[in-house]
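Shown here: the complex without one of its protein chains, the others still in place.
Order of writing sets the labels: A and B. Residues in every chain begin at 1.
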Amino acid sequence: MSGLGARGRITIPLAAIGIFAVAYALASAYVTDQYYQLMLTLVLIWAVMGSSWNLLSGYAGLISFGHAAFFGLGAYTVTLLLTQFDVSPWFGIPAGALVGAVAAMVIGYPTFRLRGHYFALAMLAYPLALLYVFEWLGYQEIALPMKRVDPARYMQFSDNHVYTMLALSLLVAALLISLAVERSRFGMSLLAIKQNEPAAEAAGIDTLRWKMRALVLSGAVAALAGGLYAVVLLVITPQTVFGMLTSAQALVVTLVGGVGTMWGPVIGAAILVPLSETLQARLGNVVPGIQGVVYGVAIILVILLAPEGVFWRIRDRLAARKRPGAREPAPAPMRPIGEVAVSAHAAADRAPILEVSDLSRSFGGLQAVEGVSFAVRRGAILGIIGPNGAGKTTLFNLLNGFLPPDRGRVVCEGRDLIGLKPNQICRLGVGRTFQVVRSFSRMSVLQNVVVGALAAARSDSEAVEMARVALARVGLTDRASATAGTLSNQGLRLMELARAVAARPKLLLLDETLAGLGRQEVEEMIATIRSLAADGTTIVIIEHTMHAMVRLAEELLVLDHGRRLTVGSPAEVTRDPVVIEAYLGRKWVTAGVAG
Amino acid sequence: MQTQAMVEDFFQALTAGILDGSIYGLMCVGLGLIFGVMRVINFAQGEFLMLGMYFTLYIATGLALTALLGPYAGPFAGVALAGLALYAGGYLLHRYLVSRVTGTRAVGAEGEGHYAQLILTLGVALILQNGGLIVFGSTPQSLRTPLSASAWEIGLPFGDSAAVLVNKARAVAFLVSIATTAGLFWFIHRSHLGKALRAAADNPEAAIYMGIDVDRAHRIAFGIGTGVTAVAGGLVATYYPFQPYVGLEFVIIMYAGVVLGGMGSILGAFWGGMTIGLVQQLSALVLPFQLQNVAIFAVFLLVVLVRPQGLYGRSVDRT
Partner (left out) sequence: MLQVEALSVAYGGLRALNDVSLTVAEGEFVAIVGPNGAGKTTLFKTISGTVAPLKGRIRFGGRDLLAVPPAERARLGIAHVPEGRQVFKSMTVMENLELGAYRPDARAAWRRNRERIFGLFPVLADRQDQLAGTLSGGEQQMLAIGRGLASSPKLLLLDEPSLGLAPTVADLIFESIEQIHRQDKLTTLLVEQRVVEALQSCDSGYVLETGRVVLQGPHDKLLADDRVRKAYLGM
């Protein structure tokens, strides 16, 4: 997928859409058989439906089994407006889109509180419920009435080509919407949410709001598809528009074609719709459920063999052929850092940037963090250490807004952080890295870092600029356009660091940035982190790799069993008997133990 | 007179709720093993219910069990055999398909495998539904026994001739459900294999350290889950007409029941199903019948939003 800061200009995909539209229009002009004309139209309608599913489930990763709800609402809006109020579909279809959007809002608020399985199950329930409701309302089967006078006003044409053109314009609109999403921070945010929702929150992305927007847009587009479907087929029943096959079709078409790319639904529809419709027509009498079976088999094959769809499979193959296959070498060594003597900082101008008092949190009786208080001076590098299970990550989660504390205060530059959501805390200038780096492996390093800049940038281009600056700060400039999937471990860590730094945070929380790196790599990381601190960023870092920490940190805060043991310079702390006892056990004396 | 009619209706609905609820309970027990205990989402569970209905029909009539064992025992023998057949079906499904998207193989895959589970089992559901349509045809079927059309009349202790009708087929199905649930409960909690299954679901890594073949345990548990739901299907078949899409009607009922009952508890799943049955029948007193299922969806949503750990059962939580 090409997103913000993508290589290549927007004219290429625009041209592709144009060429596709013209080619399709021309091709369909030659088709005269009514049945095939209908099929051409249906391919387009299902591609639109797939696009709508893609907006929510492809880009954002929220698998929905219930898009039939919006499709059906669009279809019924058009139909009922026509049959009850004699309103033309020219107006009815956009009205349906509005209904779809509103329904999406109503559904979204409760359902987004659910995760994973429950979200999918709940989404499944909505179209089923609507099915029952509409059956109960008595709308078993409605046929759109034929208009003899001025049929064009009611979107009724004797020439089926017109329907194909209408569907084509709808698809072009859907593709343009998808393109706009992909190329803007909208798509970037959705991708970030799909990749790692907590990290996205911590990067300042208001995940709930973006998810809502995606759902509303998705619902509107699906309703458009449903509306046109009603006009084309002229007969609708609750089962056909709200049924599971409809939701499944939206899903399969995108799944097979390619998830998270605007061409996916088109490819999938082009493959599956003719296949299933033909089978249905030829064998439908003998084998009545053939369509469903085909979709079912397609789903299983795709999910096992090419889980992201045909589009990505092909692209990955092509990309692999260009590269010789081996991972590119580790990034060039960082710009040389002079010894940044800690004592060079004047003590007077180092007011505390973060003050934590009496922070506590328990989990069902287990006190994970208890009464922790400390202050971090501006521009300092504070290391948080402690034996396993000491509560370090819980502490970070409390500082960052992922966990509410039981009691205590966290004040950053005079602002109380307790109660704020992680994305709000990020906007106040607190950045964070995560232990498990989940990157957009198909996108460039630069694109990956742009996610971090979105919260602070006023425009998309500013975000790209900030990302470039961040890459320069960590020394990854020469890898900016490399695909993230080719980075080494160290490169990934640097990229994660750049992502956190892109929004120019005042305070940076680093979570085990050095874990698992080799000696040389650790050296380079230390140098990078020191240079960030020299630029004025305050750094708080959790680490287990002690031999690195004692050289990197100016001060160490030692936690054990959730409590603060002590704070001091590395030299003090590593000789402090209380700390030694915490790590090594009681009665450890360097002179030896009797017995 | 009117009050008496209303009270009678209420008790009738209550009775129907308990009878139907017990079968829902059994269905939910099957799903409970899979979703509640193993945390595997099986979209095709409704289809196993449907297959249970059809297998029972064909085994009972096709194998001339009705002729052999008589019209009373025949269908129930069919139910039992259908259960076994679908145990095997579920076992194989897990072995060859589901295991690829669950457990250790799935970690690190996109969305940690949950997404793949959903979609894979959706594919299986589509194949079974529509394959069923092809093989069985769309005409609604039912498995009639002499019990299906007769009922006991139980007098109520007030008014004159106030009574509740209890359909005999449903009553027998009720007893069989209870017995099967009890049997399964005994198996899971008392037998050696049952404990191994629970351990493998509770903590697969630790189970390996005990020497338990976790893969095999998961397969067996999955198979039992589908088999039990199929048995419930067979029981439903003795009093309710069915066609290949019937699974979809029940799938939300089953998930609602399991979630309501509290994940991780077999008995909880049973009570969850029972509650759903009662909600359905009692809501029929006030709602038009097409909207009963809407009431169930509403209950499901409420539970998932307000109290995701369920109402019954001890869930030692694993999110």
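The rule is simple: a residue touches a chain if its C-beta (ideal position, glycine included) is under 8 Å from a C-beta of that chain, and two chains touch if they have at least 3 such contacts.
Small disclaimer: the values here were computed from a predicted structure and weren't measured.
For the options B:18, B:208, B:282 or B:311, the residue in contact with the chain missing from this view is B:208. Remark: the omitted chain is touched by one listed residue; of B:264, B:277 or B:310 this is B:264. Touch with the hidden chain on the side of chain B covers residues 195-196, 198-199, 202-203, 205-214, 264, 314, 316. Residues 366, 387-389, 489, 515-516, 518, 544-551, 561, 570-571, 573-574, 579-580, 583-588, 590-593, 595 of chain A touch the missing chain (whole complex, contact as defined above).
Following the convention adopted for this analysis, only the chains that are shown with their structure count from here on.
Centre to centre, using the average C-alpha position, chain A and chain B are separated by 36 Å. Those residues of chain A that touch chain B in the shared complex are 61, 63, 65, 110, 113-114, 116-118, 120-122, 124-126, 128-129, 132-133, 135-136, 244-245, 248, 251, 255, 287-293, 295-300, 303-304, 307-308. Across the interface of their complex, chain A is touched by residues 35, 41, 97, 100-101, 109-111, 114-116, 118-120, 122-134, 137-138, 244, 248, 251-252, 255, 259, 288, 290-291, 293-294, 297-298, 300-301, 304-305, 308 of chain B.
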